[in-house]
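Written out below as C-alpha cells is the structure these notes cover.
A single protein chain has been omitted; all remaining protein chains appear in their positions.
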Amino acid sequence: MIVVMNHGADKKDVEAVVERLEKTGFQIHLSAGVERTIIGAIGDKTRIGDLALEAMPGVEKVVPILMPFKLASRNFQEQNTVIRVGNIEIGGDAIQVMAGPCAVESKEQLLEAALRVKEAGATILRGGAFKPRTSPYSFQGLEEKGLEMLAEAREATGLYIVTEVMDPRTLPLVAQYTDIIQIGTRNMQNFFLLKEVATAGKPVLLKRGLSATIEEWLMAAEYIISGGNSQVILCERGIRTFETYTRNSLDLTSVPILKHLSHLPVIVDPSHAIGKWRYVQPMARASIAAGADGLIIEVHPRPSEALCDGPQSLTPENFKILMDEVRQVSRLMNRKMDDVS
Amino acid sequence: MIVVMNHGADKKDVEAVVERLEKTGFQIHLSAGVERTIIGAIGDKTRIGDLALEAMPGVEKVVPILMPFKLASRNFQEQNTVIRVGNIEIGGDAIQVMAGPCAVESKEQLLEAALRVKEAGATILRGGAFKPRTSPYSFQGLEEKGLEMLAEAREATGLYIVTEVMDPRTLPLVAQYTDIIQIGTRNMQNFFLLKEVATAGKPVLLKRGLSATIEEWLMAAEYIISGGNSQVILCERGIRTFETYTRNSLDLTSVPILKHLSHLPVIVDPSHAIGKWRYVQPMARASIAAGADGLIIEVHPRPSEALCDGPQSLTPENFKILMDEVRQVSRLMNRKMDDVS
Amino acid sequence: MIVVMNHGADKKDVEAVVERLEKTGFQIHLSAGVERTIIGAIGDKTRIGDLALEAMPGVEKVVPILMPFKLASRNFQEQNTVIRVGNIEIGGDAIQVMAGPCAVESKEQLLEAALRVKEAGATILRGGAFKPRTSPYSFQGLEEKGLEMLAEAREATGLYIVTEVMDPRTLPLVAQYTDIIQIGTRNMQNFFLLKEVATAGKPVLLKRGLSATIEEWLMAAEYIISGGNSQVILCERGIRTFETYTRNSLDLTSVPILKHLSHLPVIVDPSHAIGKWRYVQPMARASIAAGADGLIIEVHPRPSEALCDGPQSLTPENFKILMDEVRQVSRLMNRKMDDVS
Partner (left out) sequence: MIVVMNHGADKKDVEAVVERLEKTGFQIHLSAGVERTIIGAIGDKTRIGDLALEAMPGVEKVVPILMPFKLASRNFQEQNTVIRVGNIEIGGDAIQVMAGPCAVESKEQLLEAALRVKEAGATILRGGAFKPRTSPYSFQGLEEKGLEMLAEAREATGLYIVTEVMDPRTLPLVAQYTDIIQIGTRNMQNFFLLKEVATAGKPVLLKRGLSATIEEWLMAAEYIISGGNSQVILCERGIRTFETYTRNSLDLTSVPILKHLSHLPVIVDPSHAIGKWRYVQPMARASIAAGADGLIIEVHPRPSEALCDGPQSLTPENFKILMDEVRQVSRLMNRKMDDVS
C-alpha cells in the first residue's frame, strides 16, 4: 500500500501514519520528496480496511497495490480448483452445462425439462424453488415442494441439482435437497448468507452482483472460503449498464480475468445477462471460446407458458442446437464434455 | 400495457395473446394496423409480471404504461405519509437530521458522538451494530453489545435510534432496541428480509440499492407496505456509475421524482454517496433545497480513528456548521427543524 | 408509436394530439379506456423526433414501437452488406483481421509491424496518424507524414489501410491516402464529420461511442448511409461501465444483436475495450465465436516503447498465436480467412 501525504503535511502527520502502520505490523519505506512525502507499506493486505488512514491529518490518498483477496487468488493457490459433484467435475478437463427452467412450476414441467436437457448433454439441472422477484405480486416459487420436485427429477434422470438459497433460515432445507447451492446476484453481498453457506458443506455457485466489480466479487468468494468452504464456482451473469436493449450487459472479459487472478472455476449465464433467447446461443459459444468452464442456460418446455423469464428461455429444440455448437467449441478448446448417463 | 405484435404475427397469435389477457381480467383494445397489430390492455398492473407475454409467438414487445407499484404511489394515496417516532415526525413540516458514527465502536465514542450531534440539532442517532463489509477481514460490528450501547445513548440524550438489520434472524433483536430499522443498500432486494421487516411494527429506513432504478426501489417499498407496514422512509444514498472520484454518484434528482411519484418521506445520505467529508456539507444544503425531508450524516468524534468510513465522517465541529446551513435552507423551504430536548 | 394520455387529459387534449399526428401523415388508432386514452399512430418513424408530443397538454408518455433507424435496418435490406476493398471483402464469407500499432511512429516501426501482421494473416494495416488523446501534452500523431508512411507500408506489403479522421477539414487528405476511413469512439456523434464522410466515397469504420446505445450507434450509421455512403462497418470497442479492472467493458452481445437488427458488417476491437494485452487473445476467439465479421487488433514490434497504448498492444509473436486460434474458430463458424498475398 502507498500512502501519499498532501502538500502541507508536516513531520508530525507523517510520523503518526508511520506509527499506526508499524503498530499493525507493516514494514515502512519512506520517500520524502520535495513536494510531498510518500509512504510505502508492506504487510498483511487484509488489514488495510480497518486502518482509516485516509481520515488522518495530512493524508491525501491511499493507494492499495495488491487486490485485497487472498485465499481466492492464484498467488495463494497456483493450480485450478476442481470441484467434484457426484461423478462429474467442475473446473477440470470437462465443460459442464447446467440447464433447466427459471422456476420449478410443476412435476410435469420439471421432469420434461430435465429429460430434454439431459438428452442434449446437460449434466446439472437448474430450477428455482425460491424466486427473487422485483414485484411482491409475482410468483415467488413453490418453496419446499419445488425442492422435492427437484430431488425427484434427479432421481429420475441422474442429473445433479443446482438451486438458489435466499435466506439463511432456509439454508438447511435447501442444502438437504440440492447438490450445488446457488447464491443469486442480489445476494452476492448478503454477508450473513455468505458466512452461512461457508458452513453448509456443499459447493456454492456464486453469481456476480448486478453492479459488482470483479474485485468485490472475489471478496465475496473470500467470505465463503475464509469461512471454511473452498468449493466456490463463480458465475458471470451480466452487469448493469446504460444499454437497454439487453436486460444486462454480459461482461465476458471477466472470464479470462478471473482465470488469471483466481484458481476458482468460472461459468457463464448468458440467459439472465441478455434476457432474450435469440442471443443466448451465440453468446454460449463465445463463453466457451473465452475460456469458461461451463454454462448455465434457461430451458423451458414451453417458454410462452413459463411463470418466470419466459422471454429468455430456450425451447428444448434450440437448446439442442446450442449444445451441438458448444460441443464443437469445447473440442477446439481441448475440453471434453461429460455425460451423466 | 401495450402488446406490439411483430410483422409476421398471424391471427391465431393475436387471439392467443388476447385470450390470455382476458382470462387474467384485462380489458382489451385492438388496433390492427397495416404493418402490425397493437393490443392495448387495461387491468391490474400488478399481474403483468406473471403473464410471460413476451415469450408468446408473434409478440415483439410488451410496453408497460404504468409503473408497477401501487400502494407506494401517490395515485393510491394523495397526502404525504408522515411517520411519527416518539415526539417527532418524518415527512411532516419539520426537517429531521439523523447523525452519528458509521459503526458503534465503544460506549465512550458513541456517547460523545450522540451528545455532539444532539447539541448541533440532530434528532436521531445513527450507528451500526451489524456492519456489511466488503472484506471478511474488516471489523464487522459489535452486534448485540452495540445495540445495548445505542439504547444507553438514547437513554442519556433523548435522541431516537436508527440502526441496520442485515439478517432476518437478528431482526427481533434489532427491533427490540431500535426506533427505526434500516435496510442497507446491499439488501434493498433481499426480499425475505423485506417481508420480515414488514411485520416488525417499526418504521423502516429503506436505502436505495447501489444500482437500483427508482422503479425497483419503489417496488422494494411495495414489498414492505403490501406486507403490512406502511411506515417506509426512502433514503437516496448514491448510485454506482463510472465516476471514480466519488465513492458513488449522489442522484439528487430522485428526491423531487420520489415526492412526485410517491407519498413516502425521502431523506438523503450524502456521506455514503460521496465518500469524502469535504463535499458532504454543500450536498446537505442541496438535498434540502431539492425538497428532501431530512438527512442522515456520518459524524465521528475523531474520524481518523474510526473503525469504518473515517474519510467520509464529519467532525462534530464541521457537523455544527452543516446544521447551521441546513437550518437556513430549511427556513427558505418553509420547513421547521425539530429539537428533541 | 403509442401516445399515452394522462389520467386528467380531456377530449380537447386528445384531439390536439390526433390533429398533430394526422397532419404529419400518421394513421391513428384510438383506445379510450376507462382510466386513460391511448393513441396508436402508424407512419413514418423518422419523423417522430420533431413532433414534441411529450410537451403537449395531457400527454403522459410517448412510446416508440420501432427503432428509429431505417436504411441501416435489416427490414430495409434483407441480405448482408458486403464491402469490397481491393480484392478482399468485409462482411462476406471471409473473416478479415486489421492489425498494427496504435500510432504511426516512424517508417521503421510501421514497416516492421506491417510485415509481421501480414505474415500472421492480417489483411488490413491499422495505424493512427491523427491521435485523439485525453491530455494535450501527449503525443498527437505524425499527421500527414504518418499518412505517407501508411501509404508506403501498403506499397511494400499489399496490406490495405485503415486510419482515423478526426476533423472534417483533414478528411480530403486522409481519404486520399487510406482505404477505409475510421470514425473513432469520441466522434461517433460528431454529426458534421458523419455527414462529411458520407460523401468521401470510401468505406467507413464506425466505432461505437463510449456510452452509445446500440440504437444511437445505428442512428450514427444512418447519418452516413442517408448521406449517400452505404459502405459502413460497425466496430464494437467496449462501453464505459463501473468496472475499473478493464479500460472499458467489451459488450460482445452487440455482435449478434447488430447482425439481427442490421445488414451491416460488424467487427470487434478487443484491444481498446480491455486495455490489457493479456486478455485480447481469448476475447478475439470469443468475438469470432459470437459471429463477428472481423477484428481490429493493436500490434507493436516493441510494446514497451510504444508512444501510445503500449499496455494493450500484442507483440508480433503473441499476435501470431492469436491468429492461429482465430483461424480455427473461423473454420468452426464456416468462415474463410483471406490472404492479401
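For clarity, chains are labelled A, B and C in written order, and residue numbers in each chain start from 1.
In this section, contacts are C-beta pairs under 8 Å (C-beta built on N, C-alpha and C of every residue); 3 or more make two chains touch, one makes a residue touch a chain.
On a predicted model such as this, the values are computed, not experimentally measured, just so you know.
Here the missing chain is touched by one residue of C:Gly43, C:Gly158 or C:Gly310, and it is C:Gly310. Of the candidate positions C:Leu30, C:Ala52 or C:Ile321, contact with the hidden chain is made by C:Ala52. With the whole complex as reference, residues 46-47, 49-50, 52, 54-57, 68, 132-140, 166-169, 186-187, 189-193, 210-211, 216, 219, 222-223, 226-227, 240, 277, 303-308, 310-311, 313 of chain C touch the missing chain.
Touch with the hidden chain on the side of chain A covers residues 2, 4, 7, 27, 29, 31, 33-36, 38, 40, 42, 61, 63, 65, 75, 240-242, 244. For chain B, the residues touching the chain absent from view are 211, 213-215, 239, 241-246, 249-253, 255-257, 260, 270, 273-274, 278-279, 282-283, 285-291, 328-329, 332.
The definition used in the following text is that only the chains that are shown with their structure count from here on.
Chain centres here are Cα averages; for chain A and chain C they lie 31 Å apart. Measuring from the averaged C-alpha position of chain B to that of chain C gives a distance of 39 Å. Put simply, the C-alpha centre of chain A and that of chain B have 27 angstrom between them.
Counting partners per residue, chain A has 211 as the residues that reach two or more other chains.
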